[in-house]
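Shown below is the structure under consideration.
Every protein chain except one is present and positioned as in the full complex.
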Amino acid sequence: MALFLTFLKAFVVGGLICCVGQALLMHTQLTSARILVLFVVSGVALTALGLYKPLVDFAGAGATVPLLGFGYSLAMGAMQGARSSGLLGAVTGGLVRTAAGIASAVVFGLLAALLFKPHAKR
Amino acid sequence: MSKTLKDPTHRRYNRMVKAMTPGSNYLQGYARAFWVGGLICAVGQLLSLFGEKILGLPEGSDAMFTSIALIFLGVLLTGLGVYDDIGRYAGAGSIVPITGFANSMASPAIEFRREGLVLGVGAKLFTVAGPVLVYGLSASIAAGVIYWLMGRLS
Partner (left out) sequence: MMKQTIAFNHRLALRARASCVGPKEGKGPLGWCFDRVLKDDLLGQATWELAESEMLRQTVSLCLERGGLMPDQLELLASGDLLNQLMPSCFMARALGRPFMGLYGACSTFVEAMILCGVMIDGGYRNNAVCAASSHFCTAERQFRSPLELGTQRPPSAQWTATAAGAALMDTAKAPAAARLTHGTLGRVIDYEVTDANHMGAAMAPAVADTILAHFEDTGRDFRDYDRVITGDLGWIGRNLLRELLRERGVAVADEKLADCGASLFSQEQDPHAGGSGCGCVASVSCGYVLRKIEEGAWERVLLVASGALLSPTSSQQGQSIPGIAYAAALEADG
């Protein structure tokens, strides 16, 4: 039952965050690139203000999988870095914590470009 | 756009355009974004659980495992030509999750492969990811520095 609840929370919170993005997509002329930038920066700001951590604790992947969660990781990394190694840690912390995601996206993207061809749309 | 136009004819015309343009099907748009986005997050939850319980990854590493796995799935579905169809259906439901970020990197890289490996693939990989990293990283550094300053002052 607890397991089910974990999934339900991730599903609902993640879905709701996507609906915010959908609202921007349908009601404004923002392109998807702008929406992604907006979400990451908002994630950083919300985390810095201490507002996002509770949501992550509550919803797990529902809060970390949307791009807001990428901002959350960046901000958490920077703040942890500042705590452990001062100013230098504040600069490097964000990248350190997100390095796995960024590195894998770059490598997988490169491999995909070598392996796949673009498909015409129907 | 909210900017008011000086020319009355243009103003009137733009109002007319707005009135005569059918809006998106909002309810359907939200419903699709909700369930697809929610599902991707639930898959993320499953992967994280899998990393923690089955692979026995330590705290923190399971989150990394989840991102890497989701990015892999996003890139794979992009390469197979499925992710754009999901995106057409779900909109933000598949743009906002990390898989959408992966899609935004892989799709221009695949598209511009024909322009070469350096200025095609290498540069275009970052058309969307570049700005995301520029502003995300800068914001995180700002947050870290402010956090550090506050620690100094108190």
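A few remarks follow.
Letters A and B mark the chains in the order given here, with residues in each chain numbered from 1 onward.
The rule we apply is simple: contacts are C-beta pairs under 8 Å (C-beta built on N, C-alpha and C of every residue); 3 or more make two chains touch, one makes a residue touch a chain.
The shown structure was predicted, so the numbers you read here are calculated from the model rather than taken from an experiment.
Screening B:42, B:64 or B:95 for touch with the missing chain picks out B:95. The omitted chain makes contact with just one of the residues B:37, B:51 or B:108: B:108. One chain is missing from the display, and on chain B it is touched by residues 1, 5, 7, 9-10, 13-14, 16-17, 20-24, 29, 78-79, 81, 83-88, 90-92, 94-95, 100, 103-104, 106-108, 110-112, 114, 124. By the touch criterion stated above, the residues of chain A touching the omitted chain are 25-26, 29, 31-32, 118-122.
Operating definition for what follows: only the chains that are shown with their structure count from here on.
Within the complex formed with chain A, the residues of chain B that make contact are 1, 23-24, 26, 29-30, 33-42, 44-49, 63-64, 66-68, 70-72, 75-76, 78-81, 84, 90-93, 95-98, 100-102, 104-106, 109-111, 113, 120-121, 125, 127-129, 131-133, 135-137, 139-141, 143-148, 151.
Within the complex formed with chain B, the chain A residues making contact are 6-7, 10-26, 29, 32-33, 35-37, 39-41, 43-45, 47-48, 59-62, 64-71, 73-75, 77-79, 81-83, 86-87, 89-91, 93-95, 100-102, 104-106, 108-119, 121.
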